[in-house]
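Of the protein chains in this complex, one is absent; all others appear in place.
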Amino acid sequence: MIKVLFFAKLSEQLGCRELQVNAELVQDTEQLFAYLNEQNNQWPAILKAQTWLKAVNQNMTADNVKLNDGDEVAYFPPVTGG
Amino acid sequence: MIKVLFFAKLSEQLGCRELQVNAELVQDTEQLFAYLNEQNNQWPAILKAQTWLKAVNQNMTADNVKLNDGDEVAYFPPVTGG
Amino acid sequence: MISVQEHDFNQQIEYERLKSQTSIGAIVTFTGLVRDIKQGQSVSDLSLEHYPGMTEKCLKDIVEQAKQRWNIIASTVIHRVGHLTVSDQIVFVGVASQHRGDAFAACEFIMDYLKTEAPFWKKETMENGETQWVDARETDQKALSKWAVN
Partner (left out) sequence: MISVQEHDFNQQIEYERLKSQTSIGAIVTFTGLVRDIKQGQSVSDLSLEHYPGMTEKCLKDIVEQAKQRWNIIASTVIHRVGHLTVSDQIVFVGVASQHRGDAFAACEFIMDYLKTEAPFWKKETMENGETQWVDARETDQKALSKWAVN
């Protein structure tokens, strides 16, 4: 399974903090993002409303990353700590 | 009178912290410096050994400044606080 | 020392911790506080969400980068999460070095990267009761440019 996490405003808008995706359904983060868009008819508008940041296994990346069983992918807005 | 002050290493080397100079004897800081060189036969070597900083009425300046009765002129090494 | 915590921190304790070696000549600390006004509106409360696990890893990476660029004897990063109110302390970054140049640069570098890379998100409650997620500031992105290596 691939663990998918959402944070902050994105998590509130989607109404979801975490979900599991079968690793056989998605080869990489591009396919994962397409898969997420199909999970709920409200989600495409939210997911495309702005550029969300992405971290794969807790490393931020803008690339399309190959995914393996057990990976963790997180989506979130630009950070605002400090 | 013009009040002349020496600080730190310069004061130690000259063996003098403060002296008063008759304002009628010196028109400006250039003349004051020449006057100081004549006060003690050890002083010229010390006063010319390095470039000392100068403050007139507590403002650092590299210029030749006109002097008036009551002015305060200080000579000292580069500062090393902080 | 790196800590992500709900409870408050104490300036003096963190300062003393940084100061515990005799070769230290300079200590620079940064403390971030909850401001009462943001974009003209009165803030009453703040809640801070983060990404447990990634947060600590990210802060560690930023400190590691700072250590590679500057001579650092000791450093501390503390970031609070959870519920905060006006004037509360949010973040502490302290750096101890032999010379001040290293301490200033490393401390500001850590803050600039924390602001744009560490996964924390602020949600403000206004005095009228409305809540809103804080938007990222463009100036925080710009602040990174001064650390570019030619």
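Just so it is clear, A, B and C label the chains in written order, and each chain counts residues from 1 on its own.
To be clear about the criterion, a contact is a pair of C-beta atoms (placed from the backbone, for glycine too) under 8 Å apart; a residue touches a chain by one contact, two chains touch by 3 or more.
Fair warning: this is a prediction, and the values are worked out from it, not measured in the lab.
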{"item": "Displayed partners of the chain not shown (whole complex)", "value": "B, C"}
{"item": "Full-complex contact with the absent chain, from C:A74, C:M126 or C:A143", "value": "C:A143"}
{"item": "In chain B, positions touching the absent partner", "value": "5, 7-9, 12, 55, 58, 60, 74, 76-82"}
{"item": "Interface residues of chain C (partner: the chain not displayed)", "value": "10-12, 15-16, 19, 22-37, 86-87, 98-101, 103-104, 107-108, 111, 139, 143"}
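Keep in mind that, in the parts below, only the chains that are shown with their structure count from here on.
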{"item": "Chain whose mean Cα position lies farthest from chain C", "value": "B"}
{"item": "Inter-chain centre distance, chain B versus chain C - centres from mean C-alpha coordinates, in Å", "value": "48"}
{"item": "Separation of chain A from chain C, taking each centre as the mean of its C-alpha atoms, in whole Å", "value": "26"}
